Structures are given as structure tokens and as C-alpha cells.
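Complex shown without one protein chain; remaining protein chains in place.
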Amino acid sequence: MSGGMSGSVTANETCTAQQGVPWYKNKKLDQWICFWSVPFFYNLFGLVFVPLSWMMPPRSPANATPEIVAFMQSPNLLIACTILTLALGLSAVGNALYACQMKRMSVSPVFRFAFMAGAMVGAIVGCLFPMFCFGLGAFRPGYDPEILALLYDFGYLSFIGCLGCFFLNWSLLALAILLDKNNTLPKWLGYYTIWQSVTELFAATVWIAKSGPFAWDGLLAFWFNMVLYVPWQMIVYICVYRAIKNQPEHELANAQPVPRAAYA
Amino acid sequence: MTAYLRNSLTYVWAFLVVITVASWFIGRGHGAAYQLDAAITVGVLLIAALKAQLVIRYFMEVRFASRWLKRTAYGWNIALLSLLLLFYWLSL
Amino acid sequence: MNTTGQSLLLWTTPVAGVLFLFAFFMFPGFSPPMSPTMTPEEVAAFFQENVASIRGVVILCNIIGALLVPLFAMIAVQMLRVVNSSPVFAYSYIIAVGIGLSAFILADFAWGVAIFRPDRDPQLISLLNDMAWFFFIAPVGTMIVQNLCLAGSIYLDARPDPVFPRWVAHFNVLAAVLMLPGAFAFMHKTGPLAWDGSLSFSLRLITFAVYVAVMFCVLLTIVNRQVEHEGVAA
Partner (left out) sequence: MTSAVDAVTAAGDIDAKKSPAFPGESSMWFFIIGDLLIFGVYFVAYMIYRGQNQALFLHSQQFLNQGIGATNTVVLLTSSLFVALGTQAARVGKSVDAYRLFGLAVVFGVLFPFLKMVEWIPKISIGITPGENLFFMYYYVMTGLHLCHVLLGLVILGFVMRNVRVSKERSHPPNIKFVETGAMYWHMVDLLWLVLFALFYLMR
């Protein structure tokens, strides 16, 4: 949904971060590879959920059964499933980037490990599982309409109502930024991240309301959250870009030649 | 501690409590079914905005703050009050 | 660092391998694999006929999935010894393992629920079976990212005496490429790309089995070298 943010910062900048060093000898190459995989992932992610499946923007929970059946049987859903399956692993890379920044902060390792655990669960229940619910309907069009309606609800509720893991993750990130004394990421980003985790709480109403502003396609439970989320995702990404770029050489693990015996 | 009783903040607080009770008095239910009532609504919204203004000005010490912050904080309060009244009026 | 624990955990991998072979030949759904073209009634009948063996396999697979975790965790631990500018590849690897394993376990559970009451409405049995296959295919994506992260961190290892030999990186890229066609099983009901096809099923599982065996040997060597070169107690 928030693809295409890569335009503001071009690949060339990263290559010239160290003067006169070819890009493939950049000491931070590992971080840059992972960093540039993120726009690729988000573009695929956007492609899968918007123009391929038209799962987003969300359809109404109050839709009549024939509409649900027609949507659940659209064959593009299977292409969406395939692309998502291939790309899902990249969500791990994006989250690992945040975890690496959290490692640089003056906070306990528990922040990044809890964050990583949340990222694992979130990818399954908040991303893969919902897409599969839709894909299953398309894979075997012969299913009863009630089964398709069940999958429809299950898919949307787990996609939009998956708030626990993300609330945890964004709160951890926000707290780590605010407690950090190294100024790895700006303090205001920490506060913005708090709102981002609060929007996850707003989404709790989708488990109750079947129509109106608090339903899963509602003005407050979905659209307003998007207004906060999409810029946040881009801003946090730009901040991570700056953090990697400004990371001093001496902090890098591979900055000094490693002596043979310096293991363990 | 008695110095704190004669503090301007304490006077502001006393005034806030008084108008809170006043707004409750205006808006209290009498056991009868609630009816649409613009006078009550405008009254309690104005009092709420006045209270908000006092909290921003004195408790949050925006009265001493930079002009930028003053404008933003007071602007929020005024904009919110106007929008609430506008949409209330539109729904009448 | 003491490596006794590492070796001990590493040896859970051959145990998983033996159980895997056992399960593979015990589960009639896998030899030959169930066709995606089966109707719900056929699927339900199939489950009703093979209750005991499927049930056994469901329980075994639950354990196998978990027994493979130490191998991947060991790889992650060794990745953290690799010198890159940051642990980003290792962290990605750990998260990807978690995602892939959860998907595998969900597949197993879907089959388990189907076999728990095989006399359910055939539509529901078929749904659970489809769901199981979907989740069985899903780890392909995480395996690809895992392998590429491992390869990346090996290629960029700044140690004069690298933790992983370079060919392991090439091998990981190769394994990722060979598993890739498995993801296209959602789009095909027949042919080599269907979930029972030669590319999506046979090639993928053979690649995975070989991959696990090779990585086991690689890690065995690495742990032994760690003992030798760094004087850590074995």
C-alpha cells in the first residue's frame, strides 16, 4: 500500500556514501542490500493487495453473499497468493532492519528480540493467512457460499484486526527510540510511532462493528488509520536510511581487519 | 504549602471547578427523555472550550510560550469548537 | 563459548531426517502425493480410508518441524559470528525461520483437524486439505529469503578465515532457485507445477532433504573447527 517511496532517495546516494569506494566494497553493503529490498517488498505487497486481488481497499463486511462469492472466486487471487508467498520472506528483512537499529540504541536486547518475535507472528497471522483465506476460495470455486463467506470474514478480520503483534512491535520501537541515549533515530519519530501503535488499538472495533465508521472498511477504523500509517511507514523508512548512512565507520563490526584469533 | 493556595493556578482551578459544576447543572438529565436542545449543547460546548482554553493557558503554561505554540494550541481549541458547532448546526 | 550444547542440538537434525523419511513413506497422501484435482468427496473418502497412517504422520510432522529448528538456529548462531557491518542478515534469517516454521505447523494442524473427524461434511474436509497444502507451499518463500540472507552474509564475510566456506553460499543460492517453482502451485492444478507435480513437489522436497543433509555436515565441520581453532571446550 505504501510502495513507491523509493523515489526520494536514489540508489546512487548510497553508493557514494563512502568516497571513492565502489558500491560492492561499501562496508555497509549488507545493510544497504536489506534496505533496498524493502521498497521492492512494499511494491509487491501493494500490487498483491490492491490491483491484483482488489482485497484493498476493504470490501464491506455487510456485503451480500453473491457479491462475496463473486469476489472470492476471482482467479487473480491465486496470482496474488503466489507473489505474496514468494515475497513474504522479505517482510523478515524489513523488520530485521528495524531490529538492527534497535541494537544500536542504548536499550536492553529484550526490545529487539521481542520485536523479532512479534514480526514472526505478525507476518503469518496478519499477512499470509488472510491472503490464503481468499486464495482458497479461488482455488476451488465449488465451495458452498457459507464456506466462502466464512473465509471472507476470516481473511478480513485477521488482516485488519491483527493488532496485538503490531501494537507490541510499534510500542517496542517507540519506547526504544524514546529511551535511547545515542539518538539513533529522532525522538519525534518515537512519538509518531506511539500514534502508529495507538491506531492498532483503534482497529479493535472491527471485531464488533459490521457496518459504519468502526467496521473494517470504516472511516475511523480503516481510513483514518491509513492516513496515519502510510506517511509513518515512509517517514520511518527515510529515518532508517539516514541512520544507516550516518552510522559512523568505527561502529561497524567489519570496520577493522579481524585478527585470526579474535573469535567467540 | 499555604503559598500554593494563594497561587494564581489555584484560583484558575477553583474557577474551572465552578464552571464544571455549572455545565453539569445546564446539561443534567431530569429523568425525562433527552430532547434535542441547541441551548444546552451550545452552552456546554462553550464552557468546555473555555475550560480547555484555561488549561492550555495556565496549566500548560502556554501563556509564556512562543507565539508559534500559542497560535497552534489556541487555534486547535477554536477550530475544534467551531467545527463541532458547525456540524451540530448542520444536523439540526 | 562452549560448543557441547551446539553439537548436541545439531544431532537433532538426523533424528528429524529419519522421522521425515519414515513419515514420508507412511503418509499415503505423499506417495504419490494427493492430486489437487480430487473432488471434495474423493478427498473425504481418502481421509476416511487412511485414518491411522495420516494421524501418525500429522503427529510426527509436528515433531519434525520442531526438530529442524535447532539446525536453523545453529546456522543463525554461526551467522552472528560472520563479520558483516551489522547482524541484519542473521536477524532476517531468524525471523524468516519463525515464519516458515509457523506455516509448516499450520499445514500440519489443518491435516490434523481434517483427520480428527473425517466424517465431517466433505466440503469442510476438502477445505482443510486445501488449506494444509497452501500452508505447506508457503515456506518456499521464507526458505528463499533465508538462503539468500545466508549467502549474502557469507559473500560479505570480512574474516580472513571465513566462518562458512564460500561454496556454501553458492549452494544456498542454488537451493533457493530449485525451490522457487514450488510457489507457483497455487496457479496450477495439473502438470509439473501443480502441488503434486515434479517441480513443485518432488524437486522441492528432494532439494530440501539434500539441503538439510548438506547444511548438517557443514555445521558439523564448523563446530569442530571452532573447537580446534579457538580452543573452546567441546
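Some points to look at:
Order of writing sets the chain letters: A, B and C. Residues in each chain are counted from 1.
Criterion: contacts are C-beta pairs under 8 Å (C-beta built on N, C-alpha and C of every residue); 3 or more make two chains touch, one makes a residue touch a chain.
Just so we're clear, the structure is a prediction, and the values are computed from it rather than from any experiment.
Contacts of the undisplayed chain with the visible chains, over the whole complex, involve A, B. Taking the complete complex into account, A:G212 is the one of A:P57, A:P75, A:P109 or A:G212 that touches the chain left out. Within the entire complex, the positions of subunit A that touch the omitted partner chain are 186-188, 190-192, 194-195, 198, 201-202, 205, 208-209, 212-214, 219-220, 224, 228.
Interface residues of subunit B with the unshown chain, by the touch rule above, are 1, 3-4, 6-13, 15-17, 20-21, 23-24, 26-29, 33-38, 40-41, 44-45, 47-48, 51-66, 69, 72-73, 76, 79-80, 83-84, 87-88, 90-91.
Quick note on the criterion: only the chains that are shown with their structure count from here on.
For the pair subunit A and subunit C, the distance between C-alpha centroids works out to 24 Å.
One simple way to say how far apart two chains are is to compare their mean CA positions; for subunit B and subunit C this gives 62 Å.
Centroids of subunit A and subunit B (each the mean of its C-alpha atoms) stand 41 Å apart.
Across the interface of their complex, subunit C is touched by residues 27-31, 33-34, 78-79, 81-82, 84-93, 95-97, 99-100, 103, 112, 116-117, 119-121, 123-124, 128-129, 132, 135-136, 139-140, 142-144, 147, 252-255, 257-258, 260-261, 263-264 of subunit A. Those residues of subunit C that touch subunit A in the shared complex are 1, 36, 39-40, 81, 83-89, 91-96, 98-100, 102-103, 106, 123-124, 126-127, 130-131, 134-135, 137-138, 140-146, 149, 152-153, 156, 158-161, 180, 183-184, 186-187, 226, 229-230, 232.
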